[in-house]
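Dropping a structure here in structure tokens format, bear with me for questions.
Missing here is one protein chain; the remaining ones are kept as they sit in the complex.
Moving on, here comes chain A:
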Amino acid sequence: MAAIIKNGEIVDDRWLRLTTEQIEADGLPADGPILVPLPVWLAQREALLARGEVAVWLAPGEEPEALVEDLDRLPLIAIDFPVFRDGRGYSYARELRTRFGYHGELRAIGDVLRDQLFYLSRVGFNAFAVREDRNLEDALKGLKDFSVTYQGDTQDPRPIYRR
């Protein structure tokens, strides 16, 4: 079973991430928690919910507003970074936490690397599926790059002048 970083610890990951192509080719697995793309979720919401544990991942360009009605039903939302340089997911995460009030697991997936982890955690990600060729112990260090921040973030929205 793959491991991820969640709430500052290395834990096993139960979720199976599926792409639209995989689902079209092989259908859905019989059981087990699955992480499906937004278009699949929007097309098959009721069937997926009836099936059991399901979560949704967003690609760049797919804004979290599309999930506003479903937030209570989703234990996990993942945001994909196909390349770490595409920073749209940072804004999506922040909106999910601060505007839409999402409290479940928010997971960064894709090209997730140690040197982005600190920023990712500050915009609201609490879970990180670090790229497979990277060491998770090493990546954990990235969460502690700084102890000082000028701006507020999703854990403490107060900027330094209000703390």
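What to note about this one:
We adopt the following convention: a residue touches a chain if its C-beta (ideal position, glycine included) is under 8 Å from a C-beta of that chain, and two chains touch if they have at least 3 such contacts; residues count from 1.
Quick note on the criterion: contacts and distances are computed from a predicted model.
Its record in UniProt calls the unshown chain "Nitrite/sulfite reductase", which is the match among "glutamine--fructose-6-phosphate transaminase (isomerizing)", "4Fe-4S ferredoxin iron-sulfur binding domain protein", "Cytochrome c oxidase subunit 2" or "Nitrite/sulfite reductase". Touching the omitted chain from chain A are residues 60, 63, 84-88, 90-92, 94, 99, 113, 115-116, 118-120, 122-123, 145-153, 157-162.
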